[in-house]
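Just below is one structure, and these are the notes that go with it.
Note that this complex is displayed minus one protein chain, with the remaining chains in position.
For chain A:
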Amino acid sequence: MESLLSGESCQTPHCLSLAGKLFIFDSKRASVTHDSQRSELVFCRLSFDREANAFVKAAAAADGAAVISGRRSSHVDILKCKCALNVQQRVTTPCVLVTKKSETGESFQFSLLTLSSSNRLQPCFEFKLNYQIKEDVYILKGPTVLWSHAGDVFYTSLQAGEVRQIPIQLSHSCLDIKPPIQTLGYFVESGQVFDGAMILPHPYICLTRCMLVLSAEKVDGDGVLKSTLVAATSHQQLVYFENGTVKDICQLPFKQPEDIQVVNTGRNGCLFAVSFHQGHLCAIWKETFQVSAQWSDVSLVQVDDFLECGSDQMLLVFKDQGETGQPLERFLLTDLCGISYAVRHNFHSHMLCYLHSGLSVLQELEREVRVKERVLQQSVQALTDVVSEKESTLKQPEQVLFTKEDIQQPVTVLRRFFFLDGLVSVSLSILTETGRSSAPAVIQTQSQVLWLPAPCSSSSSSSLSSSSSASTFQEPAAKRSKQHNAGSPGDPNTCRLAVTAVTRLTPLLNSGCVKCYVMLHYVQRQDAFGLVSNPTPAVLHCGQVALDIHSNFQTRLLKNPELKTDEVKEDLLSLMVVLDRWVFHIDCPDHSLGDIDGWIQKRVGCKRIEVSPQYLLLDSSGPSALMLLRWHQITPFQGELSVHSSQLQMLQFLDSLLAYLPVSCSIQPVKASRGQGADQILSLALEKEVVSIRECTSLLLCDKEEDEDRKSLGHEETPEPATVKGLQRCREVWQRDVERSRKRLSPLVDVGRYRRLTQSMSQVLLDGDLAALLDTQTTLPS
């Protein structure tokens, strides 16, 4: 074991780099006299000579040696060498940890040597253990030596003066991931313990083979640790973590990662150099997080500013030693962005790295373009949202309408509230909408006036309705309602007046629609003091009222749709009259519609009406949830759907139907049964607005893109990067791509075309505004 170790150490000398110099340490047995051997630690310092394109020994005092042990039997091994900050001297010095076994073999002596500026190896501190450090050992700032042994972690430093144990037990039982294990972090300096998940998420702990903490900062107060780190996992991935969350993942080309180093290439950003088992190495740009280069047969990787140019380079020393056995026979010194010195190395792969990095920049730009497009789309979405909200705010129902249900005599009660002074007699009349006949017909009503005491500015309609619901109705007597003189219980000036009108349902049904005009008739007193001598009757138009007749509609039909009596038929007819009716033409040119009738029947509460089987009754429990549906399949691709229901219900039904229907399906209302209302005009105008915004913009950008594509199409072939010319071409193509991507981000458009766009857009906007105005006027009658 011992000899094996020594043998190894002789073959692969320990290296470290500091301030552009490469230090090589080696332990040696030198025989002084014939019976005594002593162990020596020799080192040499190399620096890169650009002229010679090789590492040469620094001019003065490049070599050195230190005697570690004079005793014959003791044997010295280098455990670790690393640069570390010497806290006392505030300089970074190369540190070498060496070990020697005592003669008895029971204890081991360790000593940390530092290389002073005067090029001498000086012992920093020593410590003794009764075991050999076999597992991981680290030299940290301080210098501090940290190692683990049998599940415990120990450290020592000049400040500590002794070997201390960190109060954390290492566990290796993280194979089973289900029970969450606490992972802990530990600040060596302060001795504080923190939650390890703050830097590395739990699932990665078992996978991580090596990691590199780029930054870690404790935010005072809340104990949060801000950290960034990269970790190479056993799944051949390099994962970038920020504050304990995954930010990016890169697939690695090799297995068994061993070490990660960071290379700061200056303005080109940072590289991660990940070295793997058996001398594989790959470099990953931090920005793009993509592999840009990879090498094999690398025996040593050092990162430093060997060229003394202000940024780091990687020094790769390749295994395959020449006959001379010189340690730096074959190497590559590069930062992948222009600097490259190589001995016996193929230039070709280097150029490839170059192209790789260019490609990743390009991909980045493309990603930005995509983001931009998405933003555009979201804006359109937002616009549509605004439009739909606008629509809903416009609907402010003014009339309050109640329906009283009575199977034998359906009666509708209409109440309106007025604030009128000095009224003598008041009555309401309901007129049918001007339909087929030019003059609207008056519907038989009976009015009743109620004086409401205690005027209050904001009276809630619900309370009023409940107070007046006890009022009695009289049978209708005349075509025109009689005028009732309501007794004035108080001062009419301070009272409010409620006028109700009662009518039978039938005349409303006969009129073919349930939207009526309401007229108020009243006689006003001439003056407050005079006699009731010459009263002048007045008529006030109170606007339109939509009668909501079908709430709580109870018939034999609804109770039992299987009945086949004449009454049920009558019920069906009156139901069809009462409910609003929409007819839709459903057309799907490239996809058959399937069994829509079956789909409707599968819905909750759907029953077929036996009297007229083409109709389906949808009576899901709930207020005003009554629907009559009729599906008529014309071809497998076309059909006609008749919906008898309230508007909201119809929309809800269509929405769920749309989810069932193929995507390419179109639903068109078949000649709106109520004519093209103002709201329909408005919705069409808004739709047109949205569509034309989208079309104009895309047209403006599309044409341009096509132009450019056409221009660049001629140079589509990918040149061979092998030749100088080809390389130049590669570069040009890349440059052009970058340029094009940049242009796409902020495209230039033709002025004339843009002007035309704004003109047409303003016309469309104008139409939309007009439609909105019309709609407001009709829905909010003054």
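General observations
By our rule, a residue touches a chain if its C-beta (ideal position, glycine included) is under 8 Å from a C-beta of that chain, and two chains touch if they have at least 3 such contacts; residues count from 1.
Here is the rule we use: contacts and distances are computed from a predicted model.
Entry comment: the absent subunit's protein name, as recorded by UniProt, is "FA complementation group G", drawn from "Calcium and integrin-binding family member 2", "FA complementation group G", "Calcitonin receptor" or "Cell cycle control protein".
When you scan A:K57, A:K134 or A:H591 for touch with the missing chain, the hit is A:H591. Here the missing chain is touched by one residue of A:P123, A:G151 or A:P203, and it is A:P203.
Considering A:Q237, A:S311, A:S612 or A:Q680, the position touching the chain not shown turns out to be A:Q237 (whole complex).
Seen across the whole complex, the unshown chain contacts chain A at 177, 180, 197, 201-204, 207, 233, 235-237, 239, 244-246, 248-249, 251, 370, 374, 377, 589-595, 636-637, 652, 655-656, 659-660, 662-664.
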